[in-house]
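Yeah, one chain of the complex is gone here, protein chain that is, but the others are all in their spots.
Let's turn to chain A:
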């Protein structure tokens, strides 16, 4: 979520660009009317165009989020084996998670599920993720 400041910057930049374009068109028609077609565009319109362009670009870059590295392998440096072999389209559900994770009121007749102490590995992982 980009902050509204940068969105405002992009808006101001675009508006200034449109304003400069309008002024240039008006100046052109004024030149045509007064038959002085050899005069160049006034310098303030040129400056306004360039400045608003730079402001718009800078604002858009700040809106669009984090940059990624060019090096393709650097993104993978943090990937581990834990998640490599999880393929969501091939997930199976007939594993012991059915007994391990089930809420206690559903299976009162299986003492092994109740006797399971709070799994220390799971708790440690919870701390890492939360």
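Everything below uses one rule, namely that a contact is a pair of C-beta atoms (placed from the backbone, for glycine too) under 8 Å apart; a residue touches a chain by one contact, two chains touch by 3 or more; residues count from 1.
Simple rule for what comes next: contacts and distances are computed from a predicted model.
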From "COQ3 protein", "GUF1 factor", "ER membrane protein complex subunit 2" or "Guanine nucleotide-binding protein G(I)/G(S)/G(T) subunit beta-3", the hidden chain's UniProt protein name: "ER membrane protein complex subunit 2"
Full-complex contact with the absent chain, from A:15, A:30 or A:101: A:101
Interface with the undisplayed chain - residues on chain A: 1, 72-73, 76-77, 79-95, 97-99, 101-103, 106, 122, 125-126, 129-130
